[in-house]
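First the structure, then my questions, so here it is.
Here the complex is missing a single protein chain, while all its other protein chains stay put.
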Amino acid sequence: MPYVNIKLTREQEPITAEQKTALIRGVTDLLVEVVRRGPKTTVVVIDEIDTDNYGIGGETVTVLRGQKR
Amino acid sequence: MPYVNIKLTREQEPITAEQKTALIRGVTDLLVEVVRRGPKTTVVVIDEIDTDNYGIGGETVTVLRGQKR
Amino acid sequence: MPYVNIKLTREQEPITAEQKTALIRGVTDLLVEVVRRGPKTTVVVIDEIDTDNYGIGGETVTVLRGQKR
Amino acid sequence: MPYVNIKLTREQEPITAEQKTALIRGVTDLLVEVVRRGPKTTVVVIDEIDTDNYGIGGETVTVLRGQKR
Amino acid sequence: MPYVNIKLTREQEPITAEQKTALIRGVTDLLVEVVRRGPKTTVVVIDEIDTDNYGIGGETVTVLRGQKR
Partner (left out) sequence: MPYVNIKLTREQEPITAEQKTALIRGVTDLLVEVVRRGPKTTVVVIDEIDTDNYGIGGETVTVLRGQKR
């Protein structure tokens, strides 16, 4: 039954369908293992966010990525 | 006053502006009927999610749609 | 399949289990009628929010309720 | 960096602090493994929802639990 | 530590990267000032919503914008 929402940034190298499936399965399995919930009606929604729209510590991820280079 | 968020998948046949209006009005009316809340400041936000990004029971909707064919 | 989140304030007169069921069924039916989605895996989550924690137009609902008296 | 929100019902047997830690670590690790994101700023928020407030297929989890007995 | 999600409509004049940074910094600073939370791990996510997908008082913002003209 649980509902899970994952928000991560959309980077130059896109997240593949395989990775999305791995995230969805991984979270669904984790909820069964840890709290015996689901898996049949477990819903997982992945939101890909532009790096300009995701801020950490007052800076956008666009700027944070630039600072690391 | 209530706030409602609806998440549904973006399929080949797009959801039309008329359908979006019908969802927004329908939910707004429902909240007035059932709990006498709103309608003036009722906010409804519709998120359209790629079928690769929406998982049910550990499978993406992309895969689930394929299995049904 | 859709996922719906409804946020409304927790007022002096509580929302009953019957009202919650009516909201859940009403939204689930609406999504079938308007966009032919669900209903088997439609998920609806209702969040009840303290009136101090819900703001409209810069005022809490606690204050807005008081102003209407 | 990712942000994850997990919503699950508050049942008679409460979810323990150990289980919450296992969910938070499990999701944080999964995001590192699958998409190399985080883990330092990965945020996970767990919402426990009353069974009256969580609906699947038009029924509250309260009713669904009763039907299974 | 706080997590903030801002949803606003995507209008003809786009929200610039500078405005997004100002929103992210402004909210991050506000949380430090008011409740002494953060700022290092404060996360802010901005969602830009099509005007057809955002409803207020039972009307889409697309329609509300048209009515104001």
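Per-chain residue numbering starts at 1, and chain names A, B, C, D and E are given in the order in which the chains are listed.
Criterion: a contact is a pair of C-beta atoms (placed from the backbone, for glycine too) under 8 Å apart; a residue touches a chain by one contact, two chains touch by 3 or more.
Fair warning: this is a prediction, and the values are worked out from it, not measured in the lab.
K.L.:
According to the contact rule at the top, which chains on display are touched by the left-out chain?
P.N.:
Per the touch rule above, the missing chain touches B, C, D, E.
K.L.:
Of the residues in subunit E, which ones touch the absent chain?
P.N.:
Given the touch definition above, subunit E has residues 1-9, 15, 19, 22-23, 26-27, 30-31, 33-35, 37, 41, 54, 56-57, 61 touching the missing chain.
K.L.:
What residue numbers in subunit C mark contact with the hidden partner chain?
P.N.:
These residues of subunit C touch the chain that is not shown: 7, 47, 49, 52-60, 62-63.
K.L.:
Need a quick check: the contact residues on subunit D for the chain that isn't drawn.
P.N.:
Answer for subunit D: residues 17, 20-21, 24-25, 28-29, 38-48 touch the chain left out.
Rule of thumb we're sticking to: only the chains that are shown with their structure count from here on.
K.L.:
Tell me which chains count as touching both subunit D and subunit E.
P.N.:
Both subunit D and subunit E are touched by A, going by the contact rule given at the top.
K.L.:
If you take the mean of the Cα atoms for each chain, which one ends up farthest from subunit E?
P.N.:
Farthest chain from subunit E, going by C-alpha centroids: D.
K.L.:
Which positions in subunit D touch two or more other chains at once?
P.N.:
In subunit D, the residues touching two or more other chains are 1, 3, 7, 41, 54, 56-57.
K.L.:
Which label fits the chain touch graph of this model best, line, ring, star, complete or other?
P.N.:
Drawn as a graph, the chains match no named shape, so other.
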